[in-house]
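What follows is a single structure, written as structure tokens, with notes after it.
One protein chain is absent from this view; the other protein chains keep their places.
Let's turn to chain A:
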Amino acid sequence: MLNSFKASIMSAISPDLPPPPNGRNGEKFRYSRPLFLELLSEDELRASSDHNIRPIIVPRDISLLPWGTGYAECVNSGKSRRNEDQAAFRRQVLSDPNRIHPDLPYTYFGIFDGHAGYGAALAASYQLSLILHEKLVDCIELLLPRDAVNGDERVAAINPAFPHPKIFERSVTKDELIIGALEAAFFDMDELVDHDNSRYRDAGGCTACVVLFINGKMYVANAGDSRAVLCQRRSAAPKNPNSTAADGDGNGNEKTEKIEPDPVDDTLSYATPFSFDHTPETERIRLENVARLRPELIESYYVAMEYAKRPQEKNLGQRVLCRKGTMKGWTYKTVTSRDLAMPVVNGEGKRSRLLGTLGVTRGFGDHRLKAINRQIPIKPFLTPHPDVRIRDLSQVVSIPDEHNEDGDYGVLVMATDGLWDVSENEAVARTVFQTLTRYPQEKHRYTMAAQELVARARGKVNDSGHWRLADSKAAATVDDISVIVIPVYQYYKEHVEWTQTCAQRKLAQQNNTQKKVEVEQQVPNEAIVEVEESIVVEVDEKTPLEAHVESVSETLQQVQLEASGEPEKLDKENNSSAAETSATTTAGKATGTTTGTAADNGNGPTKGGTTNAMPAKQRNNNKKK
């Protein structure tokens, strides 16, 4: 919980700085909520951030998010005027530059918890996915399957995970390439925030927790104290299968009246963290090493030591239990005046602070943040480096059935610390499955789960205006809360369908190639046209060429706008892809590797992976003509 200190930073940095000359109020992006919430007017924004009521906001149109994915959010109780959390999602395809393999679709979700301002989180919600896309495009050849088509049959048989053995001295797996893309994107995003700081108002900082679904696998990258948790049910059948079955339809009345008793046995759900929280406490060793190796960073104000009890002046000359640097255990030392300085990492648990100031140690931004009451920069201690965890969904054994629609694929819950501060992982898993059991059929069931999680963490306000948890008198969270609930199996189903479509296409392609060879010997020119047409017929007709042309020209337009130095107009043109650096490079590659950017505008998500996979081929054919 970063509340009180966040507030103090807010006042320290002073949001009332005069706006820099360029840009609207010195902001790169106009403040907004995640685009899929469609809170478009200032009135809606304002009502949604009512600090007294703290309404729980869910998407108006739940079909904007793929697979029935749920989302809910709630503003803080007044510690900052804006909700400083942000969320983003994007669906995209990676196209084979050699036009042999079908496009590789992927889906991305991200959640960002801002502090000391909303700028960094807002920028990350718009730009990180674009940067990540570039990084993936960079290594697309290596991500494509190695097979007979590109002459690697022999290698593929030996080691399918080993791309281009002739190029590298070391083995590089596809997993490592995707992890690398995520890591590099995080570093670039942080650099971009730094770069923009000189031109716009200071953006503050933010955490980042993103999930990438690609190639039948799930990659979770996290920097900071937001968290992703995989919630699963034990495969054991329910104790009383009859009652579960009856709950669905016949006994509608009874069901609505009896909401309180837990329909899910506690032992039947469990939670697996899919990220690691980066706080001063969990990263003590790294932070103290930074201070030890670069003592000039902390001058004499701080000391790179941890004490069992923080020594005071009266303890001078006495012995005190302490540990330093990489030590895991404790040892005695005699207290000197140096030991009276504040430790680099101070406090425990959620209250632990770096240089007495910051409660989170990875993420983007904070480039100008100074330690409270000191002129010591904090950024050298921070890093955007994410931990990446992988789950290979093809290895999941339990197949979903009527008692467990998610199987062992589970439900991935990603949330900012507003949720995790007051909810144990296991309790979150329980709430998710209780809610899903209560709404067995509804297409908005995952939204209900997200809403329920937010409602519980937010609690209720009592007469004296304090937010309390419903089941105990304990304090509820006063922080912003954002929750994404992703039904992982729905992605995997889509992925399997995609691989099947690809296999069918490959077959058809091989037939065509044969035909082509035969005909080419006689009338080459006509034959090519014929074959191309036959492919065009196969591909999806719903995605017209115009969409692509539009997106490319849009991107170009942005680049031009950017070049003429009109950031305001740029924002207006297209909020979702206004990233300058990425816009430039994307435009450069657009002809070969980028398809429509519609995903963020809500058109993309309704399309399945298969339809997304098609347009590039169609385009390429048209281009040849």
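To be clear about the criterion, a residue touches a chain if its C-beta (ideal position, glycine included) is under 8 Å from a C-beta of that chain, and two chains touch if they have at least 3 such contacts; residues count from 1.
Here is the rule we use: contacts and distances are computed from a predicted model.
Chosen from "Ubiquitin-like-conjugating enzyme ATG10", "Ras-related protein Rab-2A", "Geranylgeranyl transferase type-2 subunit beta" or "Phosphatidylethanolamine-binding protein", the protein name that UniProt gives for the omitted chain reads "Ras-related protein Rab-2A". One of A:L35, A:I62, A:V320 or A:L369 touches the chain omitted from the figure, and that residue is A:I62. Among A:E42, A:E313, A:E348 or A:D471, the one in contact with the hidden chain is A:E42. Considering the full assembly, A:R438 is the residue among A:R353, A:R438 or A:R505 that touches the omitted chain. Although one chain is not drawn, its touching partners on chain A can still be listed: residues 39, 41-44, 46-58, 60-62, 72, 78, 80-81, 256, 259, 438-439, 444, 447-448, 451, 455, 460-461.
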